[in-house]
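Here the complex is missing a single protein chain, while all its other protein chains stay put.
Chains here go by letter, A, B, C and D, matching the order in which they are written, and residues are numbered from 1 within each.
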Amino acid sequence: MLEIILFYIAATVALVSTILAMTRANAIHALIYLIVSLLAVAVIFYLIGAPFVAALEIVIYAGAIMVLFVFVIMMLNLGAKGDAREKTWMRPSVWVGPALLTIVLFAELLYVISSAEGPVSTGVVGAKQVGLSLFGPYVLAVEIASMLLLAGLVGSFHLGRRYLDRAPSSELGHQQEGE
Amino acid sequence: MLMINLILILLIGGVVAIFSERLGADVPRKVALAVVIIDLIYLLIALSTIPQLETLQAPVPSDPETWLMHYSVEWIPAFGIKIELALDGLSMLMVLLTLILGAVAVSASWTDIKVRQGFFEANLLWTLAGVLGVFMALDLFLFFLFWEVMLIPMYFMIAIWGHENRGYAAMKFFIFTQASGLLMLVSILALVVIHHGNTGVWTFSYFDLLSAQIAAQTAFWLMLGFFVAFVVKLPGFPFHTWLPDAHTQAPTAGSVILAGILLKTGAYGLIRFAVPLFPQASMEFAPVALWLGVAGVIYGAILAFGQTDFKRLVAYSSVSHMGFVLLGVYAWNILALQGAVMQMVAHGFSTAALFMIAGSLQERLHTRDMREMGGLWQNMPRMGAIAMFFIVASLGLPGLGNFVAEFLVLLGLFQVDRLLAVIAALGLITGAAYSLLLMQRSFQGEPDETRQLVDFGTREMLTMAVMMTALIVLGIYPQPILDISRPVVESLISFSSIVTGGSL
Amino acid sequence: MEGLNIPLNHILLIASLLFVIGMLGLMIRRNIIFILMSLEVMLNSAALAFVAAGAHWGQPDGQIVFMLILSIAAAEVAVGLSLVLQVQRRFRSLDMDSLDWMRG
Amino acid sequence: MRELIGLIPLIPLLSSATLMLFAGHLSRFAIGLLGVGSVGIAAILTAKMGIDFLGNPEVFKVTLWTWMQVGTFSSDVAFYFDGLTLVMMSVITGVGFLIHLFSTEFMEEDVSYARYFAYLNMFVAAMLILVMADNLLLLYLGWEGVGVCSYLLVGFWYQNSANGYAARKAFIVTRIGDTLMALGLFLLFTELGTLDIQALGDAAKDKWQVGDSMPLIACLLILGGAVGKSAQLPLHTWLPDAMAGPTPVSALIHAATMVTAGVYLIARTHELYLFAPIAMIAVALVGLATSLMAAFTALTQHDIKRILAYSTISQIGYMFLALGVGAWTAGIFHLMTHAFFKALLFLGSGAIIHCLHHEHNIFKMGGLRTRMPVTFWSFMIGSAALAALPMTSGFFSKDQILLQAYQVDGIGPWLWFGGLVGALLTAVYSFRLVFVVFFGQVNTEPDKDTGWRMVIPLSLLCILAMMGGWIIIPVTQVFPLAVFEHPAHWVEYVSIAVPIVGVIIAYLIFLGGQLKVDVFTNSFVMQKLQQFWFSGWRIDWLYDQLLVRPYYGLARALKLEPVDNFYRLVVTISQTFNQWLSAGQSGQMRRYITSMVFGLIVLLAILVRAS
Partner (left out) sequence: MNGSQMQALMPILMLSLTAIVLMIQASIKRDEKATWIITVVGILLALWGAGYARDFSQPVTILLQVDNWGLFFTALVLLASLVTVVLSQDSFSSEGGSKEEYYLLLVLSALGAVILIQSSHMASLLLGMELMGVALYAMIAFPKKGLLPLEAAVKYLVLSGCASAILLFGFALLYAATGELSYKGIGEKAALAYISNPLLVMAGTAMVTAGIAFKLSLVPFHMWTPDVYQGAPTPVTGFLATVSKGAVFVALARIYMDAELHQYESLILALSVLAAFSMLIGNLLALLQEDIKRLLAYSSIAHFGYLLIVLIALTGSEMASEAVTFYLAAYILTTLGAFTVIARVSREDQQKSQISEFEGLFWRNKIQATALTIAMLSFAGIPLTAGFMAKFFVINVAIQGSHWFLLSALVIGSAIGIYYYLRIIFSMSKTSGNDIGFRDRSGDITALLLTVLILMLGSWPQPFIAFAGGL
């Protein structure tokens, strides 16, 4: 029973913090809310019998990937001016339409998902089981994932390297002449 | 092989023409003329060796062995597509017309084309090759292929060497014909698929598909697909609007080929494919087609009357004249059909000549606007006399080919629908109105004595003489032509009346 | 931990809520950073749905897909963020709406 | 010999072709020789054939080749020779020859000498084919051929666009008739299965009853053709304008031969008309109405050629009247005599015009009697014949017509009376012409007199116009014998007297001046009436309003191709869509996502709804 209550608490936390993350003006604030949301999801993972995944969610998602965001935000050094501008962008005229669409979409999903039956979990699927499967039938996936990460690596290396070069002034002006 | 060779000679000739430009700017046209004439001679020699030609037995539409020539070889067996060419009297006439007018077109381009002559002559020859293919292909896939491919060189001819508004005209021409061609493709494929469904055999052969069993409703729609494609090319009202632009903007040789030959492919298609493949549906549709034909005759004539552009006027006159062909085809009796065939041949010559005159005028005056002409007879009496000849030919003077055609069409139509015949006969009056107006505005009236214009030279006179002779012969002794097409027409009529139970 | 009676559709609902929130974020935010965050939310929601479905069937496959999604997210974010740096450098802005040089 | 009949049209045709092709390489003399000679040879051949025929009146037919044979339709290039043909051929070649000869002098100074003779020869050939044709289709060939030649010759002086207009008008108006005739041909073929003239008559006997509607329609359609070509009401308007051509052309084409083709056509197909009494009456009424209308108009004209043109219309009206009352022989007879005297009058007027620097207005002439005696006498004789003064050729032919008209049941006397009124007017206007032009004071001095090449034709025609009445035309085999009861004597006396009265009236008004009609003619009503007549009863105006202007208007309205609007609309719609959609590609990513979400919603809706 506790688990169930815990689950709904985690779910609520995840939702609320995600909504907050999506609506913040300050990027760092938003990021922190996002991390909270991820942690809450990790809790859910744990509760539904996937402890290994819960750990990965915390370590890699909330830990590694979000830190990347932090680094970039810090490098960009957006500052308070950026926050103010973010606020002006969040006018109702911007979000009402999309919000309606989203509601419709959610209504559809709600209608669909409400038909799903059965309990979520009958037992724990532990790290061992996952590992066996991962290096059994899914071994190729691992290899391909490595290639994927290689692509990400090379790509971000190529693109990011230039940022560290002495950055020229904006190319906007130059480009505008060309248009 | 002969038929393929005919096409190949032209295709290769085109390539040679391109490269011959390196030898000098005026070499390509000589090459082109030589190629067309070689082709013509080759055809004539081959025809003279065919024993059936003397007797000209009626070919059975569905039996290729009774045709004058037949050639068939596998091409895409997966679909039963063959390279199947065949020749009967009708196609033979059309092929001859094509080659003769091809030579005329080369002559028309002699001095007209000043840049990139090699490519021009190549396009001209390729168009001719495509047209020959259309007239000889009896595999529907192959037919469609030629039908579409011949447009590309024609497109280039208009788009590159055309007049001031060439881009628009070329585009319009191409889109009209291609879009309608798509409908035909759908119809062809549907026909084949239905035939496949019935028999389990993939075939595109005309001879096989003639016997395809199609539900009446379906047949009607399929027939419509063919009809639209052919009537756009014909061009029939209300699909004619590409024609004035294309004819007006095309270079002279292009106009000659367009008006003289290309339009005939539409008429040929109607006679060869649209009606025999779907006799029942065509019969049901005939009243509509006839009304369209009449509308074309009258509408074309009225619009021709209102034009101030020489070529545009002639172009609209083509709309009017080809309306007679539509009438002839859908009246679908021997008189009217023979008339339609005659009209195809005679209109080929008369309009080609008028376009050549228009081209010569443009070359000399740098305008096609008749308001800037007048009294040209004084400056160029020979051209004037020749223009007069072809104008009276186009208004249907008895003794010249067009009269025989129009008379037979109207006579045949009269057997079918008297009211329509009466309305169509109005075309004779309106035809006179615009033809004579053309003469009046260009060659008659106040001459401008200060104009220094070169009259027709030997080359032009020779070219014109060929067409004048042809028209006179067609006019006073059309029987050979009629005899050549008669067996075909008769067998088509009897074939379709067998299918429809004799009610067409 | 057995006998946990959370219905599958509840988790899927949470996942889909996260999903549409992420989508909403994509549609309303102009700052690229936020857009990338929204993407992460969406991917994460899909991952949640997978894990839940895997748990529902008692299979490890859901978790494996989670891991794959993790790697995908990582790769995308790596490239995405380096693109962000370039955007900031060349456009002097992180406003996605100002990246509309191409249109029509 | 009979086979040589083909040569008769062929020789002028070849001459014409030669003249066209080698115009630049021939001397004037050679051109003249070729042009006149060819018709001369044709005339000689005709004469030979005529003599043979008179000796041995046997009808024959020469088939040269099959023109076209399609299905059951067949038409040969074949010539049919009988008395009627002979009469027509004689008129064409004979009068034609004289006019050709006349032309050599008349056209002497024209630059397009060769072209002129080429056209004229071609005309003779076409006209010969018309009258010799064995079937209606070949006849139609000649019919249209003469039309084109007429067009070419009316517009001979093409530099003046008024001439071009007149030529086109002539062609198009007659084309209306021709089209009706073509429809008649279609109907005849459809009904009777042949276009062979002799066979038609036989087939009609098998298939038709007198009074059927089919023969009526067919005959009316043929009448339409005849009306057009012969310038009868309501298609007569082209002929006065056609006077724009050289005067010998007017003489040959627009007086002697071509315009009478309609008469010939009806005479030729009289067997069909026998089945359609109503059509016969229509012919008669058309003829009478035309003759009266034209006579009134001729009375008011100033232009010498227009007077003669209206006179021609009027005289052909008489011929139609004759045909309509069944007096075919009389009609053809009048055709022949009319050819003589009207050719004479036209040539005479041509001589005057030639010598008076192309002056056409009769009131600017005068006193030419002494200056141009040959012409004067020709004119006198011609006018006498035209007015049908006793003993002239016109007298014999017209008298027959009037008498036979009188005998028609019911309306006969009315027709006769109408004809008499016409005859009176004819006499008045023809002598008005003579008196005004040749008497009184000299207004314009002629600068030359006529040469021998003009004098000979004039003299010969004078003789024919005087003596032509004694010729007996060999058409008894062709036409059914008219049952001729001699009418009451007074009828005949009145018929004879009326023209004489007319001449006297003309004398009193225009020469003697005893009859003061100024007060009468200057009255308002008469002024208006005169204007009305002068304008040709405003029929031109009417056509202009009813047909020409609307057609021009229509052509102008349609010039920009309304049908294309549909396609333009398609283009516009496509472009509009393109613009809308392109505007959607705003470059803003948020919108792109929105579109995707929208798509997702739609897909979900479709899939979920159906489940």
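Please note the rule applied: a contact is a pair of C-beta atoms (placed from the backbone, for glycine too) under 8 Å apart; a residue touches a chain by one contact, two chains touch by 3 or more.
Please read these numbers as outputs of a predicted model, since none were measured by experiment.
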item: Neighbouring displayed chains - absent chain, whole complex; value: A, B, C, D
item: Hidden-chain contact residue, picked from the options B:Y155, B:Y206 or B:W332; value: B:Y155
item: Residue touching the undisplayed chain, where the options are D:L4, D:V442 or D:V608; value: D:V608
item: Chain not shown, touching residues in chain D; value: 574-575, 577-579, 581-582, 584-585, 587, 589, 591-593, 595-596, 598-600, 602-604, 606-611
item: Touch residues of chain A, complete complex, unshown partner; value: 108-109, 111-113, 115-117, 137-141, 143-145, 147-148, 150-152, 154-159, 162, 171-172, 175, 178
item: Residue numbers in chain C that touch the chain omitted from display; value: 8, 12, 15-16, 19, 22-23, 26, 32, 35-36, 39, 42-43, 45-47, 49-50, 52-54, 56-57, 59, 61-62, 64-65, 68-69, 72, 75-76, 79-80, 83-84, 86-87, 90-91, 96, 99-104
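Going forward, only the chains that are shown with their structure count from here on.
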item: Separation of chain A from chain C, taking each centre as the mean of its C-alpha atoms, in whole Å; value: 5
item: Cα-centroid distance, chain A relative to chain B, in whole angstrom; value: 69
item: Multi-chain contact residues (two or more partners), chain A; value: 98, 101-102, 105, 109
item: Chain D to chain B touching residues, read off their complex; value: 20, 23, 65-71, 73, 77, 137, 140-141, 143-145, 148, 151-152, 155, 158-161, 164-165, 167-168, 171-172, 175-176, 178-179, 182-183, 185-187, 189-190, 551, 554-556, 558-559, 561, 563-564, 566-567
item: Contact footprint of chain C on chain A as seen in their complex; value: 3-4, 7, 11, 14-15, 18-19, 21-22, 27, 30-31, 34, 37-38, 41, 44-45, 47-50, 52-53, 56, 60-61, 64-65, 68-69, 71-73, 75-76, 78, 82, 85-86, 89-90, 94-95, 98-99, 101-102, 105-106, 109-110, 113-125, 129-130, 132-134, 138, 141, 145, 148-149, 151-153, 155-160, 162-163, 167, 170-172, 175, 179
item: List of chain B residues in touch with chain D within their complex; value: 237-238, 240-241, 244, 299, 302-303, 305-307, 333-335, 338-339, 374-375, 377-378, 381, 385, 388, 392, 397-399, 403-404, 407-408, 410-411, 414-415, 418, 421-422, 425-426, 428-429, 432-433, 436-437, 440, 443-447, 476-479, 482, 486
